[in-house]
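Complex shown without one protein chain; remaining protein chains in place.
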Amino acid sequence: MIRDITLGQYYPGDSPIHRLDPRIKIIATVLYIVELFIVNSFIGFGICAGVLFVTVAISKVPISYIMRGLKPILLILLFTFFLNIFMVDGRVLWKIGFLKVTDNGLYTAVFMSIRLLLLIIGSSLLTLATTPISLTDGIERLLTPLQKIGVPTHEIAMMMSIALRFIPTLLEETDKIMKAQQARGADFESGNIFKRAKSLIPILVPLFVSAFRIAQDLAMAMEARCYRGGKGRTRLHEMKFKAKDIWALIALNAFLVFIILERIYMTKVGG
Amino acid sequence: MSIQVRNVSHIYSKGLPDEQLALDNINFDIYDGEVVGIIGHTGSGKSTLLQHLNGLLKPDEGTIIIGDVDITKPGVSMRDIRRRVGLVFQYPEYQLFEETVALDVAFGPKNLGLRQDEVDDRVEEALELVGLDYEEVKDRSPFDLSGGQKRRVAIAGVIAMKPQVLILDEPTAGLDPGAHKEIMQMIREIHRTENNIIIFVSHNMADVAELSDKVMVMDRGKMITVGTPAEVFTRRNRLAAIGLDVPPVTEMMYELKDRGVEVSTNVLNLKDAEEELYRYLRGKKAK
């Protein structure tokens, strides 16, 4: 069912991870991704995975919930895996027709898959443990310096948060429209690609009409509630670094230094 | 044509933590030409049930027999089911998509694989049946019509498929009193001409009492009661226990009775109420 997608969804909770300043969480996620690309050994991945799972444990987001969100991207993961396994040259292990599996290929495939998996779990933890609003607030604050060169940071953040708010609504709408057209005998599954593309018109037109209606209603509701851009706006959730945020920042930097040292050491040993 | 529903259950998100029993062992029969009103709260399973009746959802258990076909059997042609059972969703005007009214109404019949001249005939017939002037509206954009007219075009889109069973999910939701009356009149008219089975969901108890031959009451996935409007709405306390009302006139008679006024509560419409109060007050000083 279309509504089962959890990727990018928020998992309500009150853990220390949930309470952390969103800016710290965004920075942490970016650093974590960088670290995943610095690491070039399985030991390094082991450490990264360890840190990630401790963080997940603290956040109290159930592993099963995260895994459910991974389903849609499983395909990408498998694709990368097979792309690497067959494309990288090296000592041949098995040969199936014109496809050959090499030792380097297998190594790279496993390596890249782990990297991708850790990357996706890590970044989905950010959205799972941060309310969309504080996430966009955090992005807005982090982007504030760009305002000086004319980037409309508040507007960007507002657009993102509205998009997040209406994704479930539009998914539900799509579901409804699809069913209604199916009830009128529409067939979305058979025929060639052109026929299938054409069969989407009865869904897309009503969906656009709905989206425009929502946009119009929402704009009016926002105006009625005195929305006039970012100027002079205050926030329910103030963003001030607290002691725990500082500690998190220190831990992050320590982790980064550690990963870099590990890389240097492993390169030396390996080299 | 008749409908037999036997031991039907449906579970949402089966096997997941948010698993939910949406339909719990549902059983009922509907006979040829009957008008059936379904009442129940939002989330009581009404919409889930309707979607089972034309094969949009499959039951996890049980059978649904429409006419002589068990539509829950694997390999049953969906086109065949939809030819028999037409489903009009809530706010159906939001599904209009074609450039002209005629093209939109033609969408369903075309999908049934009918010849063009047959499709054209059906479009004209369906638009007239929902009370629109074919010549006047056929070339107009459906998006330029009024709310009530849009809804009728959407309903015509299903009627043009000539279903032997017509299902309407809250056909009058969100309409003003004028448009509301017109849609109710339209449903009566469709039933009179097509003499098909009509199943409709409504929160308006007065409409349900007036239009239905049979009323089905749902609560939390279960079918609580099936009976004539008189049978169902004379059990006010039973309905109240699941948070449903009786029609406002009936409610008024109950309140009078609670206050010790000797009137019958077997009243479902304004005319009955008038007669009953007239009978009661005639002999008193109020005359």
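All chains are identified by letter, namely A and B, in their written order; residue positions are counted from 1 within each chain.
We adopt the following convention: a residue touches a chain if its C-beta (ideal position, glycine included) is under 8 Å from a C-beta of that chain, and two chains touch if they have at least 3 such contacts.
Everything that follows uses one rule, which is that contacts and distances are computed from a predicted model.
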{"item": "Omitted chain, identified by the protein name its UniProt record gives, among \"ABC transporter ATP-binding protein\", \"Cytochrome c\", \"Ion-translocating oxidoreductase complex subunit E\" or \"Rod shape-determining protein MreD\"", "value": "\"ABC transporter ATP-binding protein\""}
{"item": "Chains shown that the absent chain touches, full complex", "value": "A, B"}
{"item": "Options B:H41, B:R140 or B:R235, residue touching the unrepresented chain", "value": "B:H41"}
{"item": "Residue among B:R140, B:H203 or B:K222 that touches the chain left out of view", "value": "B:H203"}
{"item": "Contact with the hidden chain (one of A:V39, A:V56, A:L117 or A:I133)", "value": "A:I133"}
{"item": "Interface residues of chain B (partner: the chain not displayed)", "value": "41-43, 146-148, 173-174, 176-179, 203, 243, 245, 248-249, 251-252, 255-256, 259-261, 263, 270, 273-274, 277-278, 280-282, 284-287"}
{"item": "Residue numbers in chain A that touch the chain omitted from display", "value": "10, 12, 131-133, 161-162, 164-165, 168-169, 172, 213-214, 217-218, 220-228, 232-238"}
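Criterion: only the chains that are shown with their structure count from here on.
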{"item": "Sites on chain B touched by chain A in the complex", "value": "13, 16-17, 51, 54, 56, 79, 82, 86-87, 89, 92, 94-97, 107-108, 111-112, 143, 157-158, 161"}
{"item": "Complex contacts: residues of chain A adjacent to chain B", "value": "1, 4, 64, 68, 176-177, 179-187, 201-202, 205-206, 209-210"}
